[in-house]
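Moving on to chain A:
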Amino acid sequence: MSSKDIAADEFLSGDAAAAEGAIAVGCRFFAGYPITPSSEVAERMARRLPEVGGIFIQMEDELSSIAAILGGSWAGKKSMTATSGPGFSLMMENYGLGIMTETPTVIVNVQRGGPSTGLPTLLGQGEFMQARFGTHGSLEAIALSPESPQECFDFAIRAFNLAERFRTPVILLMDESVGHLFEKVRIPPQRNIEAVSRKLPEEVPYPPFRADEDLVPPMPPLGDGHHIHVTGLTHDDEGRPEMTPKMQEELMGRLVNKIRLYKDEIMDIEEDGIDDADIVVVAYGITARSARRAVTLAREKGIKAGLFRLKTVWPFPTERLRELAEQGKKFVVAEVNTGQALIMVEQATRKDAVFVGKYGGEPHKPFEILNGIEEALHADN
Partner candidate 1 sequence: MVTEAEKQRLLEREAATIPRGDVYIVEERCKGCGLCIAFCPKKVLVESDRINEKGYHPPELVEKPPVDVCINCGFCERICPDFAIFVKEKKVNNSEQ
Partner candidate 2 sequence: MPIIKADKYPLDPYLRTERLPHVWCPGCGLGIVLNAFLRAMQKLGMDPDKTVVVSGIGCTGRTAGYVKMDSFHTTHGRAIPFALGIKAARPDLNVVVFSGDGDLFSIGGNHIIHAARRNIDITVIAVNNFIYGMTGGQLAPTTPETSITTTSPYGNLESPFNMAGLMAIAGASYVARWTTVHARRLEKGLEKALSKRGFSFVEVMSPCPTAFGRRNKMKGIIDSMMYYQKYAIIKDNPNPLDGVIKPNEKFVIGEFMDAEDEPTFDDKLWELTKRDFLETSQADRAKWILEHRRHLETLATLIAGENIAPQEGEMDE
């Protein structure tokens, strides 16, 4: 019996676990450029992909890395790259190409402190907004934020499944602390891994952008006589450039709606002790672990607090937060930046939240978030 047939526990970093999750779900093409703190993803892929018949390429930069994985994806492989802030910024243009050309792929961003070179080896969560608004034009993004190596593994699998399901790039928005954290990761037997395959057209030739009822077009493979044309220009369903207001609205509408209309299928929120809570703590990634502890400490002090953890940060759970706000709950937002999810939470709840921001490169200490909870308890709104 090979090791793939039984569950195995491995002691892995978040970076390595993300790589293993990708391989488990069928990623067979990786192109990337080394950058702290994501390099361990590439290193793991460089060793592991050839063993499973996959292709690993270290590219000359991040611009080419994302271009290569888009090409690899059209060539039929589940493809991935991994980077951190500076590289993520360089990838933004072709992230947009991936959105526009509906190319399934996974971009891992292990966030560090920024802007610019910032804190290469220390924690940041400064790309919360960039993951959503970083490339030009209007779009809907899908981004997942794991809080542990186990979730790096599990979310890598889910990221690929969402990418293939919706024919779009998906961002695995990790952070330095989760990426470099070593914990036990349970790797299930291969047969228990759910792997979504992209929808293929049934006829030849099939237009590369002719969507089904779910607004997602089947993706014609190369070399089969489809003669597809794929362009970043505004295009009709055959892929032909058509730069008219009508076409732009039609295409943008579909690209956005294929995600918006299926938000509930995509969104994954952990609600812990929210029902009776007076105070809702919103957090994601490594910060959620401190927030969970803070909520426990608050409960011990008799404060009814609950954790609202964004396992998917995009699409954002605006409606649910508004619902909770209407119940009179108060909000605390904790994150490692100067206030990004904060903007979304305040917009959703239509009230001020207590912000527990930290941006020195360290994760929150639970008492820091507890202080925020207490502050919220005594706040007016």
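Here, a contact is a pair of C-beta atoms (placed from the backbone, for glycine too) under 8 Å apart; a residue touches a chain by one contact, two chains touch by 3 or more; residues count from 1.
On how the list was made: all candidates are chains of the complex that A comes from, given by their letters.
For clarity, every value in this text was computed on a predicted model and none was experimentally measured.
Comparing candidates 1 or 2 against chain A, the one that touches it in this complex is 2.
On the chain A side of its complex with candidate 2, the touching residues are 29, 31, 49-51, 53-55, 57, 59-61, 63-65, 67-77, 79, 93-94, 97, 222-233, 240-241.
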